[in-house]
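This is the structure, below, for whatever I ask next.
Every protein chain except one is present and positioned as in the full complex.
So, chain A:
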Amino acid sequence: MINSLFLINPSGEMFLEKHWKSVVSRSVCDYFLEAKEKALEPEDVPPVIHTPHHYLISIYRDKLFFLSVIQTEVPPLFVIEFLHRVAEMIQDYFGECSETVVKDHMVMVYELLEEMLDNGFPLATESNVLKEMIRPPTILRSVVNTLTGTSNVGDTLLTGQLSTIPWRRAGVRYTNNEAYFDVVEEIDAILDQSGTTVFAEIQGVVEACVKLSGMPDLTLSFMNPRLLDDVSFHPCVRYKLWESERVLSFIPPDGNFTLMTYHVNAQNLVAIPVYVKQSISFFECGSDGRLDVTVGPKQTMGKTVEGVMVTVHLPKTILSINLTATQGSYTYDNGTKLLVWDIGKLNPQKLPNLRGSLSLQAGAPKPEENPSLNIDLKIQQLAISGLKVNRLDMFGEKYKPFKGVKYITKAGKFQVLTITASINKYT
């Protein structure tokens, strides 16, 4: 299946290679580098490239290309999914996934890759199985290792890999048994110039942090599971029970994991927590424009909207800007033409406003397309869809665990289209 993996940095240097079958020469990457040259942005490199003898499937993530070499037919998603697991594994082990981190832990990454595939077919991709084999580095351990000459390779024998529950390791012990669930919802929306919703939906995810001893069997139920339109689960969740009773029954992995992701029925009207009054306009002739943005709370269910941030990609022809914000501060990068206005908490009494003038490069025509605003926000203790966890029951173990549920609403891809206006039309 997967023959080889190359890690390539944005400048085209291959800084790690791993082969699971016969060695494939690096020169195979030339086809990829060629495609990379052609693409304007690294994101635009086609994920699947067809070369005379090989097929190259790559992902771009965290400013790195993960390029795999394939020789025979294989579902491309199989490879893509695996490559993302590799990236997640690096992230999980070393806290971030970057070129420096990989270079610093070259041997360990190589050993991990060795364990993840056998003959190009995934063998151990569950993080807890891998962690039993090769322990992630900690500062303390690296000091100890240096002094004593011991290593991070696990000398215990693996149990996870052998069981039908590969995601949980055996013999877990905690003094404080606790289970936390975060219900995080993101609103994806496009609002048009007049503020009406063109498109809106809610993506939710239940993140869990379970630290329970032994082999607990948990059941999580919702007050209103009918809200959930489409769901996908961690493999630990029993599908059949969800289908018949709409409860999540599972033996959890140890530690942090994503229990489920869901999508809230689009037919339900999605509450939009903020409104944005804005206008970005340019004089038909001359090289001047005006920007005026106001943000205010709309349907917030009585909660405070925090962490509000407005991001605008201004047109390339903008020369400079001169704005004033009544709340928060703004930054503007003239190279990327990116305007970021960090507002913070929304105060319903005094609405934050950003206004001022834009100046265009001399002689440049009026920008055709007006930029759209991207809004970022956060509301604590609220799941905007109204989803509520009913209860969590535990079977299989005797102790009383500490349980907690937290709700957060965030903006996902929240876009506001601006008024396309030439000033002379209105004057």
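We adopt the following convention: contacts are C-beta pairs under 8 Å (C-beta built on N, C-alpha and C of every residue); 3 or more make two chains touch, one makes a residue touch a chain; residues count from 1.
In this text, contacts and distances are computed from a predicted model.
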Legend entry - Name under which UniProt lists the unshown chain, selected from "Copper transport protein", "AP-3 complex subunit beta", "Large ribosomal subunit protein uL4m" or "S-formylglutathione hydrolase": "AP-3 complex subunit beta"
Legend entry - From A:P76, A:G95 or A:P348, residue that would touch the chain that is not displayed: A:P76
Inset, instruction - Touching the absent chain in the whole complex: find that residue among A:M14, A:L323 or A:L351. - result: A:M14
Inset, instruction - For the chain that's not shown, point to the residue among A:R61, A:K277, A:K303 or A:R355 touching it. - result: A:R61
Legend entry - Absent chain, residues of chain A that touch it: 1, 14-19, 21-23, 26, 39-41, 43-44, 46-48, 50, 55, 58-61, 70-78, 80-84, 103-107, 109-111, 114, 118-119, 121-123, 125, 142, 146, 149, 151-153, 155-159, 161-166, 168, 170-171, 173, 190, 199, 203, 214-215, 217, 229-235, 238-244, 249, 251, 258, 261, 263, 313, 316, 365, 368-369, 372, 395-398, 413, 415
